[in-house]
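Working notes for the structure below.
A protein chain is absent from this complex, but the other protein chains hold their places.
Then we have chain A:
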Amino acid sequence: MKRRDIFKGAAVAVALAASGPAMAQDESYTIGVAIPSATHGFMGGLNYHAQAAIERLEATYPQLDFVLATAGDAGKMVNDIEDMVATRDIDALVVLPFESEPLTSPVQAVKDAGIWVTVVDRGLSVPGIEDLYVAGDNTGFGRVAGEYFAETLKEGDNIVVLRGIPTTLDNERVDAFSAAIEGSGINVLDMQHGNWNRDDAFNVMQDFLSKYDDIDAVWAADDDMAIGVLEAIAQAGRDDEMWVVGGAGMKEIIKRIMDGDPQLPVNVTYPPAQIATAIELTALGLVSATPVSGRFIIGSQRVTPDNAAQFYFPDSPF
């Protein structure tokens, strides 16, 4: 099915607007969703929210069909997308590219076939392919955390930073963080990669604690890493000395912020539920005349004990 059919559908929708969103439509649509498999906490949450959004939309719009494929590497994701186009005749593709470079030309091919393309979170390496781009705000993620450090710490206070897997995404976050604390007089003792992994973060933090006698705060930059960091601090018995800011909004961490844990004063969101935003918007574009093309950047918000309840999803695995 070609993209002009989307407009035909949209035209029908306009014509029948009076009969409401649940109108019976002859035309049915298939939306392909390609996302990385649930290899770590954040992707687990993303998978959960993708499935939840699909269930919700299938119930709301009987004319919509979904194909969900999860891939463990970029090659498999390309195969999944090719299969969706060849065998399932999709009308729209929602894709979170495993890696930008290898996915760019396959997604370009999908686009050239006249299929609506929604890209989530990681951009493609050539701009302008996607009809809709939905993403979290990596710069904001670093900046919001950095602003909290700059507001809370005094001049001359010492912090250590754990970085993720070396990627442009990680660089954007760290650069924004560094820019936000610039001029505040905060002393960054060290930055090392904890690879968004609990065990690696635990080891790195143990070594930071051996190396530095005076640490006032830790930017763990991710909630999985924050868990490892907190454990290393507890082992060294230095709980009262420093606080930790993670990120992404893992439910266990949000819970502790809700409870007012002094070691975890705030968190910064980078919601895995952004996949739901992308799927919902894509579906909305297919079944209605609502314009959904463009860029949709989900802001990174500061989670404090006061507003934590609205970020707490006890059923999500993340």
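Everything below uses one rule, namely that a contact is a pair of C-beta atoms (placed from the backbone, for glycine too) under 8 Å apart; a residue touches a chain by one contact, two chains touch by 3 or more; residues count from 1.
The definition used in the following text is that contacts and distances are computed from a predicted model.
Chosen from "DNA 3'-5' helicase", "Malonate decarboxylase acyl carrier protein", "Nitrile hydratase accessory protein" or "ABC transporter permease", the protein name that UniProt gives for the omitted chain reads "ABC transporter permease". Touching the missing chain, out of A:Y29, A:W116 or A:F208, is residue A:F208.
Among A:E82, A:E182, A:D199 or A:D259, only A:D199 touches the chain left out of the display.
The chain not shown here is touched by just one of A:A113, A:A236 or A:I297, and that residue is A:A236. For chain A, the residues in touch with the chain missing from this view are 37-41, 43-45, 47-48, 163, 166, 190-193, 197-199, 202-204, 206-211, 224, 227-228, 231, 235-236, 252, 316-318.
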